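Sharing a structure below in structure tokens format, with a few things to ask.
One chain of protein is taken out of this complex; the other chains stay put.
Per-chain residue numbering starts at 1, and chain names A and B are given in the order in which the chains are listed.
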Amino acid sequence: MKISARNVFKGKITGIQLGAVNAEVALTTAGGDRIVASVTNASVQALGLASGKEAIALVKASSVLVLTDSEGYQLSTRNSLSGKIASITEGPVSAEVAIALPGGGAVHATITHEASKELGLKVGASATAIFKAGAVILAAKA
Amino acid sequence: MKISARNVFKGKITGIQLGAVNAEVALTTAGGDRIVASVTNASVQALGLASGKEAIALVKASSVLVLTDSEGYQLSTRNSLSGKIASITEGPVSAEVAIALPGGGAVHATITHEASKELGLKVGASATAIFKAGAVILAAKA
Partner (left out) sequence: MKISARNVFKGKITGIQLGAVNAEVALTTAGGDRIVASVTNASVQALGLASGKEAIALVKASSVLVLTDSEGYQLSTRNSLSGKIASITEGPVSAEVAIALPGGGAVHATITHEASKELGLKVGASATAIFKAGAVILAAKA
């Protein structure tokens, strides 16, 4: 699929919880990373999602936050991927940060240049990518 | 309305589905484009939304993905607008892409510079703008 999303996680559906209108769908990548998506029940039907089915989770880099120290706080986000910073591209307003994941692949975040400076991000340092289940788009072949 | 959202779709409400807490509201533009928004039931009441009422759908450019080839995949997103790329503005980290819609008007997406390069985006080429119903804000006069 040719799409602008910087984060494209291929994997298999490993869990589906249907609510009244929305569903929470978990996908596990070959590298063992678990991505949780919030989509509508209608989409679960339309995409024919079921445990074991191959699917892709798409996340825009602009939906991803970078955490370097939680200082004992817990977050309400369902998705959290930890690794080492592989690259940082700085612009006048934005910065793109790639975090390499231990299971292979990387997660990309677009943050502000100010945030990058304040956090003192450096290639090789540990960092965690954080995003909400509502920011995840699923794709599958019907 | 003077607001920073790059995507401002004026139209009429053409469908409302109330859930327990959230509602799905469809708006159709003069050009025939259909936008689906996920808002709370409380907002439907506060804005006095009803079929036929004039309203505006607002979408930040940063919430929009650009798809050039779905390669047979179906997506979980409720909004998909296809057209021809009208302009591309490149920065060191971000790129803004405008896609002209056949019914008139355009849809704007802010993507990463890397994504723009990888997709080989060119003015005049076909592209589809993709966004979640949860990324849409509605405005109306009460």
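Odds and ends about this structure:
Assume a residue touches a chain if its C-beta (ideal position, glycine included) is under 8 Å from a C-beta of that chain, and two chains touch if they have at least 3 such contacts.
Just so you know, these numbers come straight off a predicted model, no measurement behind them.
Interface note: of B:I3, B:A30 or B:V123, the residue touching the hidden chain in the full complex is B:I3. Residue positions on subunit B in contact with the hidden chain: 1-6, 20-22, 37, 39-40, 43, 46-47, 56, 58, 60-62, 89-96, 108, 110, 134, 137-142, in rising order.
Against the chain not shown here, subunit A presents residues 19-20, 22, 24, 62-63, 65-78, 91-94, 109-116, 119, 130, 132-134.
The working rule: only the chains that are shown with their structure count from here on.
Annotation: 21 Å between the Cα-based centres of subunit A and subunit B.
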